[in-house]
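Below is one structure, written out as structure tokens, with a few remarks after it.
Note that this complex is displayed minus one protein chain, with the remaining chains in position.
Right, chain A next:
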Amino acid sequence: MGGKKRKHSEAIKEAEEALLLKQKQETEAPERPPRTLLGWKKQPKTDSSPSTFSGFRNKEKVLVTCSRRISFRYRHLMLNVVSLLPHCKKDNKIESKESKGSTLNELVELKSCSSCLFFECRKGKDLYLWMAKCPSGPSVKFLVNAVHTMEELKLTGNHLKGSRPLLTFSSTFDKDPHWQLLKELIMQIFGTPKDHRKSKPYHDHVFSFTIADDHIWFRNYQISCPNSGAQKLDRGDLEKMTLIEVGPRFCLNPIKIFGGSFGGPTLYENPFYVSPNQIRALEKKKKSGKFAKKVKAKTRRKMHEEANPLEEDEFAGMWKE
């Protein structure tokens, strides 16, 4: 397996790099070396506050696409997601074929992205969401349920476009390894990188990811305070803090986790998952027997009547004479 070998070597390389980085930090952090590759605007600030220095820089970039023949509702959901992620790139629709994995991998590389959100619509009604980290995996396939887009009028909140969201996770994410992995994946994909050029310096909305009934529920709320204009908020304002839902809403049902990006060994399979096709087929089957049952009942009745004829009524000819 060439892929695995490649991956292994990569992993080693990464580990070495990380180690180097760490050593570098430990040795050089007090000396405050000049930073050359960062944005020049931030340079005076980092110089003035050396405590914020860290070698880490989040360069996450997400490719967001969808399959052909996606329904308008799901397309709107995708556009909402695009508007929520300033660090994403939207691309053209992709034919949902078997070879879509390699196509997508190529595309992600071409767009120099590090992760991908792929909205796949099947039969015009089922939406699947692929979340993948791109060169080396992992990737997850979700079934998306309970979709509400931002356009719905009952979602009344609003927030800055491109402000970095707070990500809240329920503690159930730390229970199982697959939830832990999903949490890390979601955090990296949905978290806007610090100092991203399209991001805004304030934090006025919060994403909530909750596991309920083995599904991940997504909500997006605006944070509002009675006197949010004042820069200094105190405890009292904290008590009065309220949230207004902005949308979109969706519910992710994890189906499978793969080791690679859009493929590779299966690491996890949802044991409770039933595909919507299956459900529909069962429903159809239930309905289909109706006529056959009727006919059967009729013939049975006939047979029964023939087998047990009624006794002659003694008063039958009474009024005829």
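Here is the rule we use: a contact is a pair of C-beta atoms (placed from the backbone, for glycine too) under 8 Å apart; a residue touches a chain by one contact, two chains touch by 3 or more; residues count from 1.
We take it that contacts and distances are computed from a predicted model.
Trainee: I want to check something: the complex is missing a chain, and I'd like its UniProt protein name from "Multifunctional methyltransferase subunit trm112", "rRNA processing protein EBP2", "General transcription factor IIF subunit 2" or "ATP synthase subunit gamma".
Mentor: "rRNA processing protein EBP2"
Trainee: Of A:K161, A:R197 or A:K298, which one is in contact with the hidden chain?
Mentor: Of the candidates A:K161, A:R197 or A:K298, A:K161 is in touch with the missing chain.
Trainee: Tell me which stretches of chain A touch the chain missing from the display.
Mentor: Residues of chain A in touch with the missing chain: 1, 11, 14, 18, 21-22, 25, 52, 54, 56, 58, 83-84, 96-98, 122, 133, 136-138, 141, 150-151, 153-154, 156, 158-174, 177-178, 180-181, 184-185, 187-188, 191, 193-194, 200-208, 210, 212-215, 217, 219, 221, 223, 225, 228-229, 231, 233, 238, 241-243, 246, 255-259, 263-275, 277-279, 281-283, 286.
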